[in-house]
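Pasting a structure below so you can have a look.
Heads up, one of the protein chains got dropped from this complex, but the rest are sitting where they should.
Up next, chain A:
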Amino acid sequence: MLVWAVLAITICVPIAAAAASPLLAWRQPVYIIAGFAGIAAMALLLLQPLLAAGLLPGLTLQRARRIHRWIGGALVALVVLHVGGLWITSPPDVVDALLFTSPTPFSAWGVIAMWALFGAAVLAGLRHRLRPRLWRRVHTALALVIVAGSIVHALLIDGTMETVSKVALCALVLVATLKAVAGARAWTIKRR
């Protein structure tokens, strides 16, 4: 029960804090939606490793993995909304980011995480056509890229997210991911 309470707080507080950002007063709706799509994706990212590894109480592994797939789909949709909304707000800045020619270093991390996310999603669709061990290794590797890229992306941005709640969320995403990967069978199988 405690785990769920902590999760709910960790996910809701950063979103609520960002909703109170003074920067919102000077942004148009499309830009605001794009920003919150990114924030929501970052918050939902916390659930992914916990669900994949079956670390949440009260859920069977099967059920947890089904939710993991649904959230994975939501993450893809949110990232498309994030990039699409930013594109409408300022096309040349997004083109620079996608081409890795942006002056802002966080853009490249975000774009790398985006491609890793798309890759992980495509791979999830092909799961039954691949050998389980290969599938797990590649999906886990992509997950690590997604998490690392997203965290650096978020931390380097001076945006609507409030600093303390942002850092706390990023730290928890990192810890949850490392815990899930450390316990994942992908690596134990490899060692055998």
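The rule we apply is simple: contacts are C-beta pairs under 8 Å (C-beta built on N, C-alpha and C of every residue); 3 or more make two chains touch, one makes a residue touch a chain; residues count from 1.
We adopt the following convention: contacts and distances are computed from a predicted model.
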**OP:** Out of "Xanthine dehydrogenase family protein subunit M", "ABC transporter permease", "Twin-arginine translocation pathway signal" or "2-oxopent-4-enoate hydratase", flag the one the UniProt entry gives for the chain missing from this complex.
**Re:** "Twin-arginine translocation pathway signal"
Subject >> Sole contact to the chain not displayed, among A:Gly54, A:Gly84 or A:Gly159 >> reply: A:Gly159
Original post:
With respect to the chain omitted from the figure, which of A:Leu23, A:Leu59, A:Val80 or A:Val138 is a touching residue?
Top reply: A:Leu23
Original post:
Which listed residue, A:Leu47, A:Leu86, A:Met114 or A:Val152, touches the chain dropped from view?
Top reply: A:Leu86
**OP:** Considering the whole complex rather than only what is displayed, give the residues of chain A touching the chain that is not shown.
**Re:** 23, 25-28, 31, 86, 89-90, 92-93, 96, 101-104, 106-107, 156-159
